[in-house]
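Left out: one protein chain. Kept in place: all the others.
Presenting chain A:
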Amino acid sequence: MEYFVQQLVNGLTLGSIYGMIAIGYTMVYGIIGMINFAHGDIFMLGGFAALIVFLALTSLFAGVPVVIALLVMMIVAMIMASLWNWTIERVAYRPLRGSFRLAPLITAIGMSIALSNFIQVTQGPRNKPIPPMVSSVYNIAGITISLKQILIIVITAVLLSVFWYIVHRTPLGRAQRATEQDRKMAALLGIDVDRTISVTFIMGAALAAVAGTMYLMYYGVVVFTDGFIPGVKAFTAAVLGGIGSLPGAVLGGLLIGLIESLWSAYFTIDYKDVATFSILAIVLIFKPSGILGRPEVEKV
């Protein structure tokens, strides 16, 4: 039982990271209907920004408090990732918005290849390890919870509440929801559609950057290929939860994290990704719109 709860905690931590990345996928898909394949690499760029800031901080101000270091890492990573995602949207996706559906998907795949290779060329192909930043571990009723895990879960919960507030209670969120429902009508009603879409990309990137920072803190290592597998899993999470739905993305992320850690704990670790992808396939076959997604109604 304790083992099971332990795995639940591990799964929740992993799932929080996937959930934060998945929100970027689901929001972009909801608003312009494209799979932003480069989103996983934005997450990786965020991780690298955090890594570089961490190295700069430790070499410039030795003995900087961990809380401040983490905060600075997170903020810089958010700014960097947002700037990248904003630029990418302007350069690679906006010119193709009126084009046929596959065109932005292809530029997104191209962008994903270009970004990971850009980091490989500029930062080198090796693993980038950092010394552990937060190492406190608590023991509650036989279950070990590290401070890292608590931090990740708390930060995810806080950010998601902020996010939920922005989307559901502010004029910006209203503009986003309107654009999602009907872009042309929203434009007619005076919403700056281009700006709203840009803001969506920035918000998604900021969350992915936080996820990247958390990932670096949790595993203590980042490498240029890190964008792909977490990216695909986060997208899987978004689809599993019902693409376009914010709570769905988080739920999907948590589910994927739980499946992964429970499968690794009770079955073989080799096939954990196979398990994730199989469950995705099974869910989609029986409920094609995902768990919380609205079924697609096609008007003829």
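Here, a residue touches a chain if its C-beta (ideal position, glycine included) is under 8 Å from a C-beta of that chain, and two chains touch if they have at least 3 such contacts; residues count from 1.
In this text, contacts and distances are computed from a predicted model.
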item	value
Protein name, per the UniProt record, of whichever chain is missing from view ("Branched-chain amino acid ABC transporter permease", "Fe-S cluster assembly ATPase SufC", "Sodium transport system ATP-binding protein" or "NADH-quinone oxidoreductase subunit J")	"Branched-chain amino acid ABC transporter permease"
Given A:Q6, A:Q123, A:S198 or A:S264, the one touching the chain that is not displayed	A:Q123
On chain A, residues whose C-beta touches the chain left out of the figure	29, 35, 45, 48-49, 51-53, 55-56, 59, 76, 80, 83-84, 87, 91-92, 95-96, 99-103, 105-107, 109-115, 117-124, 126, 128-130, 228, 232, 235-236, 239, 243, 268, 270-271, 273-274, 277-278, 280-281, 284-285, 288, 296, 298, 300
